[in-house]
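Each remark here refers to the structure printed beneath this line.
Every protein chain but one is kept in place in this view of the complex.
The block that comes next holds subunit A.
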Amino acid sequence: MNWHAVKRQLNGWAILSFLAILLIVLPGIVVLVELFAPVNDNWQHIQEYLLPRYVRNTLFIMVATGVLTTVIGTSLAWFVTVYDFPFRRFFKWALILPLAIPPYIGAYTYHGILNYTGVIQTTLRNQFGITVDQSYFNIMSIQGTVFIFTLFLYPYIYTITRAFLHNQSSSMIENARILGRGSWDIFFTVVIPISRVAIIGGVSLVLMEVLNDYGVVKYFGIQTFSTAIFSTWFGMKDTSSALKLAGTLMILVIAILTMERLVRGRKQFSYASTKVKPLKPRPLQGWHRYAVFAYVSLVFAIAFVIPFTQLTAWTFLTFDTVFTEEFWQLVWNTVRVAFTATVIILLFALIIANYTRLFPSNMTRVISKVTTLGYSIPGAAIAIAVITLFLWLDDKVLDLARALDLSQTFVFRTTLIMLIFAYVIRFLAIGYNSIESGFEKVGKSFTEASRMLGWNTVQTFFRVDIPMIKGAIMSAFILVFIDIMKELPLTLFLQPFNFSTLATQAFKYVSDEKIHEAALASIVIVLMSGLLIFVSHKVLDKEAD
């Protein structure tokens, strides 16, 4: 590269992108460095007696949830795309709704429904005089954890696979039909192989969510990596070992991602033809029709209607005690912090996406990969890394203040900066992906046209690029906002003193065995997420046209 090529690469976009990336990788570096630090006695104890159990539990939950969500998500996607049955159009988007219920809320709701004082057992006792064996109704087990994750995470696989089947498969399926293959046959010999990439993509999202979860496993008392990191950190006060656990977890994540790449391999076929024609659903006959309808309704009922109804009932039960001035404060806190973090994420995403788009090189390819890495690091690992980082930073600030003889110093640890910083690391990928695909759809010629008309990259960015990807920015905003609003582990451990959000307040009620009181905060989260999910699908559908 000659020197003016170097100069062209080193512009404002590059510098801002490098700074953003640096912030993103900093906590990862903290964790990985600690992995190679000398071990203490505590770590040896953990490694010998506890780690095998954490690994066993975590792996069991991951494998079981992975298999079940795949079966449910793929079969639903298949039924909704290929067959016509009663209320198909309603189910098409309704089946996404369980995503609005964060698994930790689903977990305590189902525990509340199934336990001794819950609606099922009370009805059985009072109406029928039946007292059941408690072990049948105990959801707080590792199987119960899998049950909860499956119900509330299958939509990741459902949405991705459905979109794929809807857009990509019509001619193949029609051809297979003409060649005389039956439905089951087509499903296993055509649909599964061609949608493999989509399914694997969905499963890896589910697994990332499982690894990230803290709420469900903590409430159910299951020992996994997430709970282990926090209990080592707060219970044993052993930051070093907690960081080592976080590092081990990150290696597990990297292994999964590498495996995804390998399994996917060369099979990343997008469709060869550009003429994509959606599949026309086929009406079902006789009992098949009702069987499919029953299956789809059952999943929707268990994953959404039942928990939602229960939450609504509890909300009415406790409304007067919970709905106070402080509740408005909670809503305001949630919206404020989610909004701020989302705006920062979108700014970062726009700058980095525009840089990697305008100056494609090996360097920008790496930057683009690193940007999306944060989403795969579980909340527990980010939380401890960020705290370690800010403790160090506060120390330095204090030293500096002493050296300069200042009486007042700024302490990052007690502000929202720490929490927002952690959100940015974890959710930048979500915003970046949708903005990047927005840019891809639009292409570069409008930007070039604007530059040929005398505007530089910054002016072009505001006058042409941003207006052209408005839809993508909007859906990025919605996706990131929902995720931050529902987020639990980071918020729980990084929120400043005297600050709570809807999510952490709900979890606090639940931890204090006040399940009913948690309902109002939970239902506000569910309603807001549900509404935004609906809006974003409308936006995405419109974009697709």
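Note that contacts are C-beta pairs under 8 Å (C-beta built on N, C-alpha and C of every residue); 3 or more make two chains touch, one makes a residue touch a chain; residues count from 1.
The criterion applied here is as follows: contacts and distances are computed from a predicted model.
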item	value
Options "Sugar ABC transporter permease", "AtuA-like ferredoxin-fold domain-containing protein", "Carnitine transport ATP-binding protein OpuCA" or "Amidophosphoribosyltransferase": UniProt name of the undisplayed chain	"Carnitine transport ATP-binding protein OpuCA"
Hidden partner chain, touching residue among A:S450, A:S475, A:T501 or A:S536	A:S450
Interface residues of subunit A (partner: the chain not displayed)	2, 4-5, 7-8, 360-361, 445-446, 448-456, 463-464, 467-468
